[in-house]
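In what follows, a structure is listed as structure tokens, so that the remarks can point back to it.
The complex appears here minus one protein chain, its other protein chains still in place.
Here the chain labels run A and B in written order, and each chain numbers its own residues starting at 1.
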Amino acid sequence: FQDTKSDSVKKVDVQYTSKGFQFTSPDNKYRLQIGGRLQFRYAYPADQDPVSFDDFDVPKRNIFKINRARLKVGGFAHQPWLKYYFEYELGANRLLNFEVKAEKWEWLSFKFGQWKIEYTRERSISSGKQQMMERSIINRPFTLDRQQGVSMYGHLDKGGLADFNYHFSILTGNGRGARENDDEKLMYVGKVFWNFMGDGVAISGSDLVHQETPQASFALAGATNTSPYTRFSSSGGGELEGYEDGEAGQYKTDQWVFETAFQFKSFSWQSEYHRKRIIDNLSGDRDHLAGFYGQGGYVLNHEAASAGKPLYEIAARYAYYQPELSIPKNSEEEFSLAFNCFFNGHRNKLTTDVTYFDFDRASVNREASSWRFRVQYDFSF
Amino acid sequence: FQDTKSDSVKKVDVQYTSKGFQFTSPDNKYRLQIGGRLQFRYAYPADQDPVSFDDFDVPKRNIFKINRARLKVGGFAHQPWLKYYFEYELGANRLLNFEVKAEKWEWLSFKFGQWKIEYTRERSISSGKQQMMERSIINRPFTLDRQQGVSMYGHLDKGGLADFNYHFSILTGNGRGARENDDEKLMYVGKVFWNFMGDGVAISGSDLVHQETPQASFALAGATNTSPYTRFSSSGGGELEGYEDGEAGQYKTDQWVFETAFQFKSFSWQSEYHRKRIIDNLSGDRDHLAGFYGQGGYVLNHEAASAGKPLYEIAARYAYYQPELSIPKNSEEEFSLAFNCFFNGHRNKLTTDVTYFDFDRASVNREASSWRFRVQYDFSF
Partner (left out) sequence: FQDTKSDSVKKVDVQYTSKGFQFTSPDNKYRLQIGGRLQFRYAYPADQDPVSFDDFDVPKRNIFKINRARLKVGGFAHQPWLKYYFEYELGANRLLNFEVKAEKWEWLSFKFGQWKIEYTRERSISSGKQQMMERSIINRPFTLDRQQGVSMYGHLDKGGLADFNYHFSILTGNGRGARENDDEKLMYVGKVFWNFMGDGVAISGSDLVHQETPQASFALAGATNTSPYTRFSSSGGGELEGYEDGEAGQYKTDQWVFETAFQFKSFSWQSEYHRKRIIDNLSGDRDHLAGFYGQGGYVLNHEAASAGKPLYEIAARYAYYQPELSIPKNSEEEFSLAFNCFFNGHRNKLTTDVTYFDFDRASVNREASSWRFRVQYDFSF
């Protein structure tokens, strides 16, 4: 091992950036960024969204928890376009992101490792940059979450009328932390954004910069997978309600999503409409799921930003989930209202939300509803 | 993501401090400190304090282990008074500390997250700054250890006759790593220090600076909690001997501690007297526990510090624990003698100790005793 002695005149550049402290070698070939994020949450009478009717009957509790504790390390090495990033959840001891990206050309880049596959806007937005306190009830059944594999992606005609982003990924389809694929079959995911106004809506909630020109995107994405799982989360692969633990290759899932996103003068909007078919290769059963959410928010005092004062935002969301399309009266609904106080953008913010859940199972003549209150503080360093 | 370009004249300040390498942004709003600590321990014939009579009969072993491997990251962000800190145990994969502190005023500060609740001096002193090699036998039954919640605290009349520190905390009372509270009932903890000589005895063992004026504090603390647990440790909630695994809200514990601390001219002293009542809400049983320890040490060659030479300290401790006050002849005693060699204060030190344990259960006509020998090296970077 030998130290690479830097020229005595040229020095490592050290800066504080929105990704934490950043160190860049004098030849601009090596960069390291170290940052982190702590998220604290109080909830009453529960924190998790209800999933089954039993969840409406649990005892009331005062919940205070360290919801997220993330260490983030990124940068580039060997070439300025050869980027790396990893994110580790310290509370749950989970390696979340782990990726190397070759971003030499804007229209064609490559990525491999484990990351939140570009499929839905809601999931792609970091938990620290959300407009609402947490993702909607339809995230659970439809997200692909983090997967392992390779991706090619790019941005075409940036700022023009045919401004497109595309992502195409081949993945093992066994979820975060999987060490092996279950069989020879892989997961394939594609997504296309058409940025018909502006050059793409940032993958971040809330219009904190008071966009003077409207930004709007449509996006369409599709995925197919064969695995033992019917859903994915940060824990890895798992099963939706009513599905037994799967064997290798038991469940074939085909799904698509249509998204809209819009930001203009402190107002922001996003929506997703989902469809998903699950085929049980053992029993031959076919299920069809659908879901939708729309959410909007408005920053009440954008002019405070220039004075370095906190920004206040009010935001609301409606989400609707149908566990089985052929039984249309079975549904789950979420109504959420959130209030954000951005002391320093998403990097130092206080959020409070109130949510009303309404579940109907007309097929079994059962319904349930509940309220939930939460406060959250999000702190990045 | 945009880099926050620093002024070309003003640079990030980089220093080595007692908390490791430290980076501070030119506007003094962001700071990052990275440090760590490695602790190696040899023990024979066992390392853990005995807890039951069975522990006196285990086979003799040569134990060498990585006792602690800590990564420590702290600093401030957004404002110099908005501080953060996290500490991760790499050997056991545990997130230990995780806190954000608003310390704008000395007399009123706020903290939230997970940390060692200010309750006993012995537990509050970092395992790397202890005078003896490890905490006493009464730490196990009485410590509140780390909890999750919020705290307000401050320092009044600093250096005056009415120099007080206070801490008041509301916590979930389910121990380190708990993700949810078991019920609606919380833990409440209060502590007051009266620094009647000097401005408070540092929360650190040994008088390594040869205090020329005496420093002395009394402290009184109390706590109440309802949870499934009768004790807490770095592992989280657990049960003392003779208690079954608890259900939600099964055990109500009420406890208090009186402490003394004193440092003057290389001599240091500290003591704690504990009482604790455990009410089993299911059976109605009430138990009363008591314990005490006193420890003192003396640095033999304080004048060596100015020459950069190692400091040597000899220290001793006596601890006494009564598992049930109504059976006064049942007792556990610890006699410890330690010798410290401080190569560079607590940050690079070698400790060796010899301990004699003496357990009596007059109620069952049983007694046991044993010796233990240990060597430990503690290294901070």
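Methods note: a contact is a pair of C-beta atoms (placed from the backbone, for glycine too) under 8 Å apart; a residue touches a chain by one contact, two chains touch by 3 or more.
Since the model is a prediction, treat every value here as computed from it, not as a measurement.
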item	value
Residue of A:Gly20, A:Pro50, A:Gly113 or A:Pro228 in touch with the missing chain, whole complex considered	A:Gly113
Among A:Val51, A:Val73 or A:Val354, the residue in touch with the chain that has been omitted	A:Val73
Residue of A:Leu95, A:Leu282, A:Leu300 or A:Ile314 in touch with the missing chain, whole complex considered	A:Leu95
Hidden partner chain, residues of subunit A it touches	1-6, 11-12, 14, 23, 25, 30, 32, 34, 73, 75-78, 82, 84, 86, 88, 93, 95, 98, 100, 112-114, 148-150, 171-172, 177-186, 248
Absent chain, residues of subunit B that touch it	14-22, 34, 36, 38, 40, 47, 59-66, 69, 71, 90-91, 93, 343-344, 347-348, 377, 379-381
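Just so we're on the same page, only the chains that are shown with their structure count from here on.
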item	value
Rotation, 0 to 180 degrees and nearest 5, that superposes subunit A on copy subunit B via CA atoms	120
Length of the line joining the C-alpha centres of subunit A and subunit B, rounded to whole Å	39
